[in-house]
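Below is the structure I would like to discuss, written out as structure tokens.
The complex appears here without one of its protein chains, the remainder shown in place.
And then chain A:
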Amino acid sequence: MRLENMMITAQMEIAPKIFQVTLRGALAQTLETPGQFIHVQIEKSIDPMLRRPLSICDVDMDKQELTLIYRVEGKGTKRLSEKKLGEEVNVLGPLGEGFPIEEVKENDTCLLVGGGVGIPPLYYLAKQLVKKGANVITILGFRSEGDIFLESEFEQLGKVIITTEDGSKGTLGFVTDAIHDLTEEYSVYYTCGPKGMLRAVENSIVSPGYISLEERMGCGVGACLACVCDLAEANVETGKVYAKICSDGPVFKAGEVII
């Protein structure tokens, strides 16, 4: 975990309100697992004041670069989207516990299910899984054809199924519809997206899996207890009945926390 200024080396709008930004700095090399996030202070300001937790979409260790994909939702992300190349942001990270991939073996098949801006962290995960020799099937859910991003990038790593809520491309409906239609077997799944989607995914798959949660955060390091969720069962060692999304998560074993 480090705190450093990282320089913006690329930034573009890849879909309506969806931006891809690349940050350069030594911190990039300290990323341990896919699914970790960084806490970004977009500028020293009183509005916005707090850092923004952003997931990591890709890492280039050699170039010391992190790529993030985010949706412009409020003042912080709006301001980030207006930043020019060469400008810096202050980054705290990498933070949190990411997707565990140690148990995945060569030729295992992994299912990745992402919705909207929950998709980006699955990309670096997919790359790592493919590197291990695993097969990756990805289901990506969007509102409409115009909102689609990262499709071709995922296609280079394995089979991709697109779902859209209006049926303008791919399967009409939600990611869970594509899960039901799936004929392939898989040993583990990984998912990230809105809470409703995560709940539905968790309910429709029996294989073991991992879910990545998002929540409004304060400190990002586990001190302020702003981003907690309930554990399905109290921790045997500590007696704790909750988990901190920022430091115990954002990735949890499916069923471990109540979504």
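One rule holds in what follows: contacts are C-beta pairs under 8 Å (C-beta built on N, C-alpha and C of every residue); 3 or more make two chains touch, one makes a residue touch a chain; residues count from 1.
Convention: contacts and distances are computed from a predicted model.
Looking at the choices "ABC transporter permease", "Tryptophan 7-halogenase", "Dihydroorotate dehydrogenase" or "Potassium-transporting ATPase ATP-binding subunit", the name in the UniProt record of the chain not drawn here is "Dihydroorotate dehydrogenase". When you scan A:V72, A:V130, A:L182 or A:V221 for touch with the missing chain, the hit is A:V221. Of the candidate positions A:M6, A:V21 or A:L92, contact with the hidden chain is made by A:L92. Residues touching the missing chain, restricted to chain A, are 1, 3, 41, 46-51, 92, 215-230, 238-242, 247 (touch as defined at the top).
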